[in-house]
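Only a single protein chain was left out; the remaining protein chains are all shown in position.
Labels for the chains are A and B, by order of writing; each one numbers its residues from 1.
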Amino acid sequence: MFKNEEMEINLGPQHPSTHGVLRVKLRLDGETITHCKPIIGYLHRGVEKICENQTFFQGQVWTDRMDYCSAVANNLGWAEANEKLFGITVPRRAQYIRTMLNEFNRLASHLIWLATHALDIGAMTVFLYAFREREDILDLNEAFCGSRLTTTAFRIGGLREDLPPGFEKMARKFLAKFETCLEEYENLLSENRIWKKRTIGVAKLSAEDAIALGVTGPVLRAAGVPYDIRKAFPYAAYAEMDFEVPTQTAADTYARYLVRMAEMRQSARIVQQCLDGMPEGPVMAKIPKILKPEVNEVYHATEAPKGEIGYYLVGEKGSTNPYRFHVRAPGFINLQCLPKMAEGALIADIVAAIGTLDIVLGEIDR
Amino acid sequence: MTDPIVPQPEAAPEAPKGPYVYDYAASPQRQVVMPKTVPLPSRRTYLAEVKAAAEADEAKWQKMLADFETAKTKAEAEGKDAPKPPVRPVPRKDDNDMKTPWPEEAKDADLLLLQACLGAKVEEVFEQAGELTCQVSKDTILEVLLLCRDHADLRYEMLADQTATHYPAATGWDYSVVYHLTSISRRKRLRLRILVPEGFIPDSACAAYPSANWMEREIYDMLGITFANHPDMTRILCPDDWEGHALRKDYPVVGWGQRDIAFREDRGGMIERIALQKAGQLGINLKQPKAE
Partner (left out) sequence: MNQPTALEQILITTKVEKVMNWSRATSVWPVTFGLACCAIEMMAAGASRFDFDRFGAGIFRATPRQADLMIIAGTVTYKMAPTIKLLYDQMPEPKWVIAMGSCATAGGPFDSYHTVQGVDKIIPVDVFIPGCPPRPESLIYGFLKLQDKIMTSSLADRYKDIFEEVG
């Protein structure tokens, strides 16, 4: 009597909720998604190829533009991968400053996630509040390296400059008010009935599926797996820091929201410890002006705000360029679980699923 | 009477010749410099290199000694002062904070266990920069991955990364495919490596680790290695009709002629026509060169 028919629709690449230029092909049965296929590559810029044709020192600027919401975390991974390749020991003060900037960057990245995720689901106000605090963090970035977004913050072997005068005061002033700001966001969202209805039980991903699909970062921790590279394989100055890895067991969008909010508190804690225990000393290791590696390959992973960012570098003897440069982008791997999250769900929930993954197309396509 | 010096008008600057067009064909970005070496880290090659270097050093020293002896006898015969005995040169030590990581012998329990379990399928194991590397034979990669995932003492639950590298200068094989495994419960990392020749189709890792799906598609897109039993072996980043594989070493940075796109047609391309006309009056050629 009634004809059953599946409908195929296309989401993106220009769609306000796709965080850039993601395209998703959906097949619908009524309002239920029966098939979901993400199509990427709309921002593929050939970063890996460009990097292989430039020197080790020049490589860092491309890492800024991969995950542009958290450029410092990308810079840190790049600098440390190179230091591993060449066997460079970085001074302790530089490690502390790197750790501090990385955590500030995590705050900025999570604030963007909060703003856009809430905006996608329909809570406009949080966007304005979160960007207000993010601007303060960008001011700190600007004070340190002169740029807001694409920082190029570090150098292979340490830092180019020490902290500017007045930085500590700015940072402490920000930390003093940040806790109340977090409470402000939570007042707007945590007990908001619409927010809870749109997030609780939506886009579930069990721990087994997450591990099998290689998912890392807050999405994995919201499924109850306390895997954080800062704790598991400590780098920079994280071994000396006292912080917790927040986890949740519900494995849904709301649990990921709680994990990220708790992570922001931990980041603020780490920054506080860095400021309090900042050692004195040089910020740059003694390294030659031209770096030429021996034959070597390294894979160095760090915990970016989105998950595990890994740099795979192959050094060629006597060459100033990396022979092979590859990035294990957290967004690229995390996005693979979108079909798992979306299939069987309602069409409106795919917006929440994309938002909760916290993807940035710049690093997915590279 | 001499003429007052009349300021001569300077010669007019030469009219610019040729089109003011950036010559992409001649740009350094378009040149392909093929690598001459095979930078594949390996303890075996490292030891061979060290041995060869030591032998060369020794031969050089022996030659210096022999030269000294001949010079000494010659000086004695001529009744001159004996020359100074040679000093063996010491390699210069750089004063910096760098300590090059060399490939070291495998001591880690995981590598030894893999060697014991797999026997001759393991081609090489070594440690470098604190990372474990195990090179296995290319036909057995799926078996090895399953072993790493399921063995009670290994438990590598996650395939963190999979990528490949093109080595055009190598003989007998062309690509290395590397798998970076992570054990979340044991906090360990392991690198597996296979060497594949052009045209060889290795097994897909999707059966062991579903996360390999997109990574293998990326390898196919960028390097052109296809994988057997992969659910969806299509391009992922470049468009489906793209030509070539970008991360091969014989592919130039700016690509092959994909630059000249012409689907701009504002009001029938009028603005462009006017611009070209105006530029032509000024003697400037704005036309893009055709790609070969």
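Keep this in mind: a contact is a pair of C-beta atoms (placed from the backbone, for glycine too) under 8 Å apart; a residue touches a chain by one contact, two chains touch by 3 or more.
Quick caveat, the model's predicted, so the values are computed rather than measured.
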Which residue among A:L26, A:I50 or A:A342 touches the omitted chain? A:I50
Given the contact definition stated above, which residue among B:L111, B:C134, B:A164 or B:V254 touches the chain not shown here? B:V254
Absent-chain contact - pick from A:K25, A:R92 or A:R148: A:R148
Name, in rising order, the residues on subunit B that touch the hidden chain in the full complex. 29, 237-239, 246, 251-256, 258-259, 261, 263-264, 266-267, 270-271, 274
Need a quick check: the contact residues on subunit A for the chain that isn't drawn. 13-16, 20-21, 41-47, 49-50, 61-62, 65, 68-69, 112, 115-116, 127-129, 131-132, 134-135, 138, 148-150, 361-362, 365
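To be clear about the criterion, only the chains that are shown with their structure count from here on.
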Round to the nearest whole Å and give the separation of the Cα centres of subunit A and subunit B. 27
Report the residues of subunit B in contact with subunit A in the complex, numbered from low to high. 29, 35, 37, 39-41, 45-46, 94-102, 128-131, 133, 157-161, 163, 165, 178, 180, 182, 184, 187, 189, 191, 209-211, 213-215, 218, 222, 235-239, 246-247, 251, 253
Please output the residues of subunit A touching subunit B within their complex, sorted ascending. 40-41, 44, 46, 48-50, 52-53, 84-89, 157, 211-216, 225, 227, 232-233, 285-288, 293-299, 301, 308, 310, 312, 314-317, 319, 323-324, 326, 328, 332-333, 335-336, 365-366
